[in-house]
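First the structure, which I've put down as structure tokens, then a few questions once you've had a look.
Other chains of the complex are left out, but the ones given are in their true place.
Letters A, B, C and D name the chains as they come in the text, with residue numbers starting at 1 for each one.
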Amino acid sequence: MAKLCIEGVSKAFGEKQVLSDINLTAESGEFVALLGPSGCGKTTLLNTISGILRSDAGRVLVDGRDIGGLPVEKRNIGMVFQNYALFDHMSVGQNLAYGLKIRRESREEIRKKVSEALEMVRLPGTEKRRISSLSGGEQQRVALARAIILRPDILLLDEPLSALDKNIREQMQFEIKRIQKETGITTVFVTHDQGEALAMADKIAIMRGGEIVEEGKPQDIYVRPESYFAASFLGTNNLIRGTYDAAGRRMAAGELFLPLERRDFQDGQEVAAAIKEEYVHITKPGNGLSGVLTEKLFLGQLVRMKVSVAGHELKAVAMEKEARELLVGETVGVELEHIQAFAVQ
Amino acid sequence: MKKKYPWVRAIMILVYAFMFLPIGIVILMSFNASPYGTFPFEFTTKWYELLFSGGDLGQATALSLIFSLLVALAAVLIGLLTAQGMRRIGKRKAAVFSQLLNSAIIVPWLVLGIAMLILFNMTGLGRSYLGMFLGNTVVVLPYVVLLVYPALLEQKPNAESAARTLGASPLRVFWTVTLPGILPAVAAGGLMALMVCFNNFVIQYYLAPFGVRTLPLEIYNLVRVGYKPDINALASIMVVVSVGLVLLVSRLGFGKKKGLFW
Amino acid sequence: AGGGERTLVVANWKGYGSDSEYAVEQFEKANNCKVVHQYYDSLEQMLTMIRQGGNGKIDVVLSNMAYTDTAKKEGLISAIDTSKLENYASLQESLKEVEDVVDEEGKVYGVPWMWGTTALGYNKEAVGKEIDSWSALWDEANQGKVTMFDDHITAVLVAAMYIGEEDPYNADLSKIEEALMALKKNCKLYWTSYDSFAKPYSAGEITMGPLWSGAATQLNATGVDVEYVYPKEGVVAWTDYWCMVEGTKNEDLAMKWIDWMSSEDFQKEYSSDLEGQPPVPANVKVQETLSDDVRKALYIDGDMPEKLYFQKAIPEETNQAWLDLWNKVKAAQ
Amino acid sequence: MKNLENQTKQAHSRGRSGLASFGLLLPGGGMLALLVAAPLILLIVASFCANDSFSGGFTLANYQQVFADGVFTSLMGKSVLMGLAVTLGCVLLAYPVAYGLAKLVSERARGSLIVLIIIPFFTSQLLLIYSMIVLLQGQGPLMSLLALFGADPSASILYTDAAVFLILLYEFLPYMVLCLYSAIAKIDDNQLRAAQTLGAGRVKRFTSVIFPKSLPGLLSGILLVFVPVTGSFVEPDLAGGSSGMMVGSLINSNFAAAYNLGRGAALSVLFLVILTAITLVINGLLRWAGRGRQRL
């Protein structure tokens, strides 16, 4: 229950600048997801917050207090690691009690808190179990319990779910979100699974090459990104280049003309557009543009399609129900929505 | 992470200094005129001249090197077989076997050397090259196995199965996949075996055939008549060569592969 | 080297004269053969060597008087026809045909080669006065500067001389123990080899202790000053004999070797090699012709001590008792 | 991961494999049986034999003699103390070094540093002992250095137990370092970090994570150090002074100075039994301590 402010944090390993002037705020109780390609510095950023790494410049403030001078163990920041980092030479109960014992809480108190925490992560009565006897999902929950049992000001989660199977993973996403809501701990969550970030976060920050490119509410950032990188990074996109036609308020890419919402381009300016595959709607012929369906692949809930429009092959996706009647080789109508256009630098 | 744990770094430097201080003395003494290693220091290279003017020391060193190489080779071969066997019989049974290996380490060489001599005398083998070879091999064998076995267990899973599906016979799999995978551990084991054997005075003292003088025995003999610092010269050369080799190897990047040791 | 060349195998301590270049080369040239040395590092080992597989392999062996008796009784060495040795006549009479090297029939099993003493060596400069008695070792003034030879026989004999026993070989062990315990208080260390005396001595850690004459010679020769005196209570002495191993196939060569070792040429050469820890040659002619410097270096320039207790064979039980006693002293805290 | 492990296990637990495994283990196992077990049994038999040729019938005389003069007991006591002291010294020094090697130095330097620590032993051990003596002796480099700070240059610690301690420490430190290194290198960095975020300072991290997790390495290190140190005889003979004798010399002198097989064997057997017992006790204590830390 504390506000986290990261102000101008930079970090280099030798020659290599890994974080450059990072600014990020997590309001009290907020759940912030850090999303970005591998190697962009996500783990490094978490480590500078927790104090495991010392930043070269900048400040980390918790409720306005600069914690830069404190050693890790004094920062009251909980952390959950990708590989859980449970103490496998201890039982589940001992793992949870670890931090409490350091705080010299009474035995009674410890026992009570441990059993409450296990209840919270839905593993009641497992105090005596060996870590190695737990499944991956269970270990993940213990790791979470161990971090929140100390009621940290800030909770940092570094790809906590990436080692889990899809089913357990979805379940754990739900659990983590629930527990975060219940405890209200300000949380920073690193992942490179977009669905995860979108489903869980109050705010998403997108990183790239040591910088935060953009931040915003999940739906905002997904549907209306402000940068080309965010637009092309999130979801599956059709990326199209063309020139802006000020008169027609559209961009021209070969024979394909795309109406743009943004108007702040100059005539003839080079423009890059990203259209997410789900915003390529394929309908009965006659609607919108005209194209030919060239491929259809059944994926369960969704059907992925490819459609050839004015010399471009566009990816599209639809629910199985909607795609049912569309046949490969047929002429179809294509409607485009949410075309994100950006000036090419 | 730099500059964390200054006291740990200080102790490391101290320990390395401690380990190489006597070596420094040996090198220093190899250039000191006094045959008794006393000061004041007086520079000379006469011990190196003496060393290279031939003599028993060179012979003993050559013998020790060849002998230790053979022992290390045998220990590595047998150790590989043993470790492979231990892996096959499963962790639980292997634990029993490694207890057996441990016990071979903990019996002091003094006791073991004497006991083996008694046995060899009873069986008529007596002091012989074979006996000395067997004795030294069995003493270094546990070091090899205890290094190689864990490496075998940590082998990348499935690589061996993959080789089988590509048409390799079990033997070929061992040579082309298993062995290269554990090579650092095997090298470490071999090095350890070489070192322990090269230095093993006690076992050789009891088991060497009469008149056969390995380097430890030669030095032991020399000590009785008064050894000259030409041994220091010899030791200096050996240390300088091995340190040079180590640094060279690490420069070439072999050391980078995680953990040349363990 | 020709194909028909024969090999003579000689067993000796390392660096003890016979393996020097001149000794080996001259003999090889004269007899068209090859000489190979096998070293032992204790007399027990010497015995074991001949006992096990030594027969037929080793031809000649150098043995201490104390051990020839055992070797002879066990049939490890064979009798020597001394009349065939040209130089036998020149050897010091008092060393020839002593009890331990002849059998009941008077057959000779060992030819004397060299002898030496274990007397007192000390650092005159550090001690600051002349010493002529073993009692200096027990003198409180020298506390912490004394060393003792780590050998149960030497220890018992020295202690026996110090307490004035008539027959050191039959001394009262309880008194000896007392004396050695007292000595322990003064002792900094017990030395075991030439190096373990020479190093602390030259470093000034110790100033006195029982010492081999040859060791003293070598120390002086290499520039470390040591006084070597024969204490008035007596001195331990030892004699080394050449023996022929039973069953040798090279009896003629072996005899020639023994003769060569007794010869004036060889003994003179060896005695002058002061850095080779030379003891006193048994060849009288050599003794007479040695230069004064060498005689001085070998500590035979002045009067020889009256009481010279030669190390001789002792019964197994006595040996064990002395060893136990010595271990007890060493183990005491 | 688990089923991957299983697979390799499977691959090696098939038919005929029993025989093949046996064949693989035969050379090593055979050597151990014939060259370690058999001689030791022989030694035990010898210790109960009335004479050296194994024909004298059963006797306890050898053991009675061993205990008759109290030499063995006092030497054994002293040797065990020395063994414990050196082992402790090794542990105290080796932990930081092993930790540094495993966690602090760069990947590049690590391999070389590890090999470097055993390089001194490619000279002769005896030579190293002598150079330590040169180092420590009066007027030697160490004392000369200390003299600059006002110490008496001729008053060295050589020929005392302290010198023996130092030399043994020097000789056995690498074994302990290597054992601990291999154990510490396996500790997951994230576990240490996790401990840190849970509020554990340096000491707590050591006692609760590093120590329990390096216990197997520590135990084998203790085995490799304690036993040989306790049985050493060259070092005390050379550098221990007149009171330096340890039990190894006693055993050695009974085989070398006087060839007394029965007595020597009895001494060896007793020595082994006592050492094994002590090692087991240390093992138990450490395991208990490792576990004790973690109790709820």
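To be clear about the criterion, a residue touches a chain if its C-beta (ideal position, glycine included) is under 8 Å from a C-beta of that chain, and two chains touch if they have at least 3 such contacts.
As the structure is a prediction and not an experimental result, all values here were calculated from the model.
> Could you list how many of each labelled chain the entire complex holds?
A x2, B x1, C x1, D x1
As a convention for this text, only the chains that are shown with their structure count from here on.
> Can you list every chain that touches chain A and also touches chain B?
Touches both chain A and chain B: D.
> Quick one: report the Å distance separating chain A from chain D, using the average Cα coordinate of each chain.
53
> Mind checking the centre-to-centre distance between chain B and chain C? Centres are C-alpha means, answer in whole Å.
38
> In whole angstrom, what separates the CA-based centres of chain C and chain D?
Averaging C-alpha atoms per chain gives centres 39 Å apart.
> What are the residue numbers in chain C that touch two or more other chains?
Those would be 195-196, 199, 203.
> Could you list the positions in chain D whose residues touch two or more of the other chains?
Each of 130, 134, 139-140 in chain D touches at least two other chains.
> On the basis of the stated criterion, which chains touch which? Give every pair.
The set of touching chain pairs is A-D, B-C, B-D, C-D.
> Taking the touch rule as given, give the residues of chain C at its contact with chain B in the complex, in rising order.
On the chain C side, the touching residues are 11, 13-16, 36-41, 45, 49, 52-54, 58, 193-196, 198-199, 202-203, 218, 222, 224, 277.
> Show me the residue ranges of chain C that touch chain D in the complex, using the header's touch definition.
That would be residues 42, 44, 48, 148, 150, 152, 184, 187-190, 192, 195-196, 199-200, 203-205, 319-320, 323-324, 327-328, 330-333 of chain C.
> Looking at the complex, which residues from chain D come into contact with chain A?
The touching residues are 188, 190-191, 193-201, 204, 208-209, 212-213, 290, 294-296.
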